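Just one protein chain is left out here, and the rest sit where they should.
Chain lettering (A and B) follows the sequence in which the chains are written, and residue indices restart at 1 in each chain.
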Amino acid sequence: MTSEAIHRLSPWTKVGVYTALVLLSIPAMLPLLWMLSTSLKGNAQIFGDGDLTLKGLLPSPLVTDNYPAAMANMPFLLYLRNTLLLCMCTMVGTVGSSAIVAYAFAKMNFTGKSTLFAIMIATMALPGQVTMIPVFSMFRWLGWYGTYLPLIVPSFTASAYFVFLLTQFFKTLPLEMSEACRVDGAGEWTIFTRVVLPLSKPALATCALFTFIGTWNDFLGPLLYINDPAKYTLAYGLQQFVSHYGGFFAQLMAAATIFTLPIIVLFFFAQKTFIQGVATTGGK
Amino acid sequence: MAGPVSQRVRNNLVAYAFLSPWLVGMLAFTLWPFLRSIYLSFTRYNIVSPPKWVGLANYNMLLTQDELFWKSALVTIKYACISVPLGIVVGVSLAMLLNANVRGMTLFRTIFYLPSIVPTVATSVLFIWILNPNIGLLNKMLARFGITGPAWLNTSPWAFYSLVLMALWGVGGSMVIYLAGLKDVPTQLYEAATLDGASGFRKMRHVTLPLMTPVIFFNLVMGIIGAFQTFTQAFVITPNGGPEDSTYFYSLYLYNRAWKYLDMGYASAMAWILFLMIVVLTALVFRTQKRWVHYSG
Partner (left out) sequence: MLGAIVFATGASTPRKYPDRKVVRFWHRWQGDWEKQVNKIVDAFNESQSDYEVVPVSVPGGGADSKLILGVIGGDSPDLMSMWSGAVPNMAANGFLTDLETLMTPDERRRFFKESYAALRDTGMYRGKCYGITIGADLMALYVNVKQLREEGLDPDKFPKTLEELEEWGLRLNKRDKDGQLTRLGFLLSDVAYVSRTFGGGFEVENGKPHIDTPENLRALEAIASYRKKVGYDDVLRFEAGLNDIEGAASWAFMHGDLSITYDGQWRVEELRKFKPDMEYRVYPIPPPRVGGTPLGGLVGGNYMIVPTSAKQKAGAWEFLKFWTGLDNPDRAATFYNMGGWLPYSPAVANSPTFQKWLKANPQFQAFIDILGSPNCKAAPPIANVQYLNDLIRRAEDEAVRGIVTPKQALQKIDSKFKEEQAKRRALGYDE
């Protein structure tokens, strides 16, 4: 029996599913469509009031100037390069280190396990606003102030959030396979890389995506540690728009659209990994 | 042949080797700020001058004299009680819907995920516009049905629920986690259930849902921690605490104490009280784990 056959739905169920999806899509998408539409409007239309009509929702006339104007306000390509490099570094660091640590918590027995796990969860419970100063002083003492190191190095020491997430996933994996390997004399590292990681692609993809987006959206980190305009990121550029005194709304929405677009594309393709996950678990 | 004792030592060594990235990070980057902030909570500290020991004075004032402390704590608890369960129900339902085997699902998944990737600052500005009572999209839509919408962000309790709504709009993040969890459900279990003649709903109730409990548990714990630390939305949308202090979240008050009134000692005491609240609540949730969370193996 293939997985297709199992998940096959009756025509009526399909109609129900589609109806629900389409209806729910409206509130989900409307704000974003509105953001897109506003980014293509001229000031006259934004400021002109009037009742809600389909015509009022669509830009007329279509104004594309907001995009070049938004991009001209910051060194876009430079910020994009900085952001992408930062995202890549933190993604590799976070996913790699978190997966290793999560494996220990999920699949191994050792002294002090539950205590350490509790400590790890607890580290997330203290708000960053009060640890900001000691953390800052520490990075400054290390001589990392003004560089990307405070933003990158900690990601290689595992994130509590993703360790917790991956632990939950690893725990759901059937034990038989790793036990079989153990009987064959395989070490933990082999089981981790050969058995657990390949089975956890959806979860790892989720972590990678979240880390990427987290770094992509992080504005406070670069703001606090970076002083050189040449090293700033897109989130910083966007924040500049948001706190803009004059409120050039169309441009702000254009900037937000440019800012969000790459992640949309990324997600669209990252989804394939989730589908792949089904094939892996279903095919065995 | 290794004896049971040396086997245990060996196992521990291997396990701690796996834990080492986190252990190093915690000792290097987390421990010191933690200890430091405990110390600061017993001091008067304005950031530039050295902290001065005041004993329990900060805690004493918070618990006995500070009305806003209690008010903001209540707002935050209420928010957690409403938004966390709501987020889980909506997130799980959406994920199940999006896991159905119909054409075009890639597109729908992207649609529902989209709202959660727009940065909070941009979302906040977007919602301030949408919820504007005069020219906002929402009230204009309501007006078409002859309903006069409220001044969302300027009246209590609507301001509070607007923030709940905004959080719900960004539910796509946890939805993706559920979706990844659903994809992990081994197909054999469905096969078995299908052969037993189980209906779609029963399969969902007895096969899918139990297998998703580890992920639901994760989102519950993280939801609680996140809800108690809610800050950015409140800071951007209602920086003064909103109508009748109805959106004066704990973290917002903490932020004001720390960075606006430069009262870092007091803010540290607030942070540690929050810390204890979260830890106690999370510990309680962990205790219930055995009863409803199913791990295979």
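The rule is short, and it goes like this: contacts are C-beta pairs under 8 Å (C-beta built on N, C-alpha and C of every residue); 3 or more make two chains touch, one makes a residue touch a chain.
Small disclaimer: the values here were computed from a predicted structure and weren't measured.
Across the entire complex, the residue among B:Ala28, B:Met61 or B:Leu142 in touch with the chain not shown is B:Met61. Across the entire complex, the residue among B:Tyr16, B:Trp32, B:Tyr59 or B:Phe235 in touch with the chain not shown is B:Phe235.
Of A:Leu40, A:Ile152 or A:Ile263, it is A:Ile152 that touches the chain left out of the display. Within the whole complex, the absent chain has one touching residue among B:Ile135, B:Leu165, B:Met204 or B:Leu281, and that is B:Ile135.
Annotation for subunit A: contacts to the undisplayed chain at residues 43, 46-47, 49, 73, 85, 89, 132-133, 136-137, 140, 145-149, 152, 219-220, 223-224, 227-231, 236, 239-249, 251.
The omitted chain makes contact with subunit B at the following residues, 44, 46-49, 52, 54, 57-58, 61, 65, 67, 124-125, 128-129, 132-135, 148, 151-155, 235-236, 240-241, 243-245, 256, 259-262, 265-266.
Note that in this section only the chains that are shown with their structure count from here on.
Per-chain Cα centroids separate subunit A from subunit B by 15 Å.
By the touch criterion stated above, subunit A contacts subunit B in their complex at residues 1, 3-4, 6-9, 13-14, 17-18, 20-21, 24-25, 27-32, 34-35, 49, 51-52, 97, 100-101, 103-105, 108-111, 113, 116, 118-127, 129-131, 133-135, 138, 154, 156-158, 160-161, 163-165, 168-169, 171-176, 187-188, 192, 200, 202-203, 205-206, 209-210, 213, 217, 219, 235, 238-239, 242, 249, 252-253, 256, 259-260, 263-264, 267-268, 271, 274-275, 277-278, 281-282.
Remark: subunit B residues 8, 11-12, 14-16, 18-19, 21-22, 24-26, 28-30, 32-34, 36-37, 40, 47, 94, 97-98, 100-102, 106, 108-115, 117-123, 125-127, 129-130, 134-135, 137, 140-141, 143-144, 169, 172-173, 176-177, 179-181, 183-187, 190-191, 194, 200, 211, 214-215, 217-218, 221-222, 225, 228-229, 231, 251, 254-255, 258-259, 264, 267-268, 271-272, 274-275, 278-279, 282-283, 286, 295-297 touch subunit A in the complex.
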